[in-house]
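Down below is the structure, laid out as structure tokens.
A selection of the complex's chains, in situ.
Labels run A and B following the written order; every chain starts at residue 1.
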């Protein structure tokens, strides 16, 4: 087995045992175990699936390669997949987002020890290098060898952001071409790492990804970005296996994106800066679901919120919700806290950063770190970066002012806080598990393409979370159901209903 | 020409002139004219369409039969359709919703007089009987005779609730059958009136509706209920012409339904009862767009709001927005104000009404008057109805308590207030006009079926309302547009985006 992490040679030992390095600390695993237990209480959807499907083992025989922030909540997801019969390997989808105690607990398992872990292989730790990150992503595809000694890959991908899916698709593409392109000028540092990974792979096993792709029955993906990539792949005829777009389940996009951010944006601001939001002028770029949750949270803390939008419909929504809607450059000098929530690039330019007030806070909850022009800031002559604490940096600008940049422009709700809370993730992950079940058990109904979950399953996800909140659902009488032309058990709405 | 209003014989004279009776009062028309002028200021979308399309007269040659609440805002709509070249006739779609001054102003026109009206024929007044209502609805289909003396019908229907569309479809159905069914037990009073209208029509002109339907190019419909009927007609292969579902434009459903109700529900409560909402316990049945707007308005006035839902997704949204979600019967004794916003029938039963507190207020903003079991209440032995003022009735119940019922269980935001405000109606009506333009100018692109407006037009509606609110839209750079894979001019979102 070849492992490509020159910067982390000591890793080899643990990998031989099929587990990640952090497991060495049993106390860490025990702390994680406590947190997982509390999280289970907040993840009623996943626990209900364990109860409903556990006895039937519908995922038996499935090998799931998971690439998703390795948090306490993900631990509950992983253990749910296991409870339904799957074999699972896991990496994080972000270099900063792993909670080491969660990773440790998953690896050790409930009754394991550091020496004899009994859990699930996890390749993730907080603060990976890019090289480590992509090394870890490769590990989730390696399910050992079969009786004949042939390498065994996953039957399923569970993805967040699409990195695992990307690796397979690019691997297949380069294997078909017989070579991996050379680094080109303008390639990002990360892309260069990916190319290097695939170059090494091609050198050591020229059919690795092609062989792997054949065994993969499908992927379930939960981010806007990852889903966007999937639709593009499908549009271009390059999608290799069916995909379920979990992101656009109502119980994902209107919950995780909105209510999750409502929770985790102020949490991240607090942990990073302890700054009072009340009375401050906060600018939120974008009024999609993430922007809506952001604005709501900040208003709830007494901030004056100004919003920008490029879509006139969303802009009108923001106005109707009582927010000033302005262009960033028009009010830049008034802003105390600047939040990006767009999913686009270069939304906050270097010019914007230079026009901010002294010690204005800059935070991204939208997308990649290119939402803010971090590259421009890093290249700015005379700019100085001072670490106040991890993931909080003061940038002293040549104009004599400073700004505070959170999580180096990456998702601050993950970098400065603990991401979305368990309850929200329960909704998202219940969608993930239901999507895995669809692909695993109804393979014939899903030819290659990108699908959203049937509305009835979306409603089921919601339904599984009501009891925990004390919500009592009203039931349609048969006559009422007939009156509005639906089944009393649902689905209740036309497909295009917007919630 | 035969007119079927035995109860209103004096009407004939006016109808010969093609105008409604209320016009006799010029002062009323002048008051309406003032209000229309103020409303124009609040309806920037319609005014922008006049400016953009007026010179090109794209609706020239179109004859539009309109059935929609005859309010001040509708007056601006009618005059916009006229400004784009259309010939228009109008009736209200609700017996209580006409604002007489608006009707009078539209009929008289800007320079007309009572004797020589120069406006648009309108057949509507506040407080019609059912017979008058359906008489008036018939009038909008009668565009006189052509050069050959043949009756001329509309080329287009602009509908709200689907009554005009119903009349055509039932007329055609019964003309094909050669007879109108006899009244059946259980038929509502209104349905009996419709049957009588069609019986008379069949007797006097057995091909009237069949002939009319052939000349109709399409219908644009803006209510959930009306749209639901259209989809059913189409599903059953009975739809006679293409239909545009204006209701499901984002700028209609997420604005009119939500923000319109947020405005007009408390307005109706105030005008009807002057009762303090602050501190009261209010129960809102349904958390769709109308329910969301209701709950938001009531919370904004300091009420404690409890919500009921049958759809687990909407129920979860209500919980996440901080509302208690309960079944009506479980908290019935705590409720001061009961609001229905479901679009279903019999949501508030007679048992519920009997369990309410003394002088609890019952109001419907959802749908027909069967949302509350008004029929059951009216049939209740020992119940007594006392008119406090028009559209506000105290019902003394046999249990010794009273309840206050607004607008006799019909839409109270229309019956007790003035409906949605101009700005909201501007968005809805700009959709209506754009839909009429689509059907009038791109007939070939719309074979028989039910369509929503293209997203780009939906965005256009929003765009036309931004300046008036001081909203400054941010523009995508070409590079940003490419990054997210859209045209810089829009549309900006995938079809299933939920806003």
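A few points about this structure:
Just so we're on the same page, a contact is a pair of C-beta atoms (placed from the backbone, for glycine too) under 8 Å apart; a residue touches a chain by one contact, two chains touch by 3 or more.
Keep in mind that what you see is a predicted model, and the values were worked out from it rather than measured.
This homomeric assembly is drawn with 2 chains in place; in total, the structure file defines 4 copies of the chain.
Keep this in mind: only the chains that are shown with their structure count from here on.
The distance from the centre of subunit A to the centre of subunit B, each centre being the mean of the chain's C-alpha atoms, comes to 43 Å.
Residues 228, 231-232, 248, 250-251, 253-255, 259, 285, 289, 308-320, 324-328, 330, 343-347, 427, 452, 458-460, 462-463, 465-466, 469-477, 479-480, 483-485, 490, 492-496, 498-499 of subunit B are the ones that touch subunit A when the two sit in their complex.
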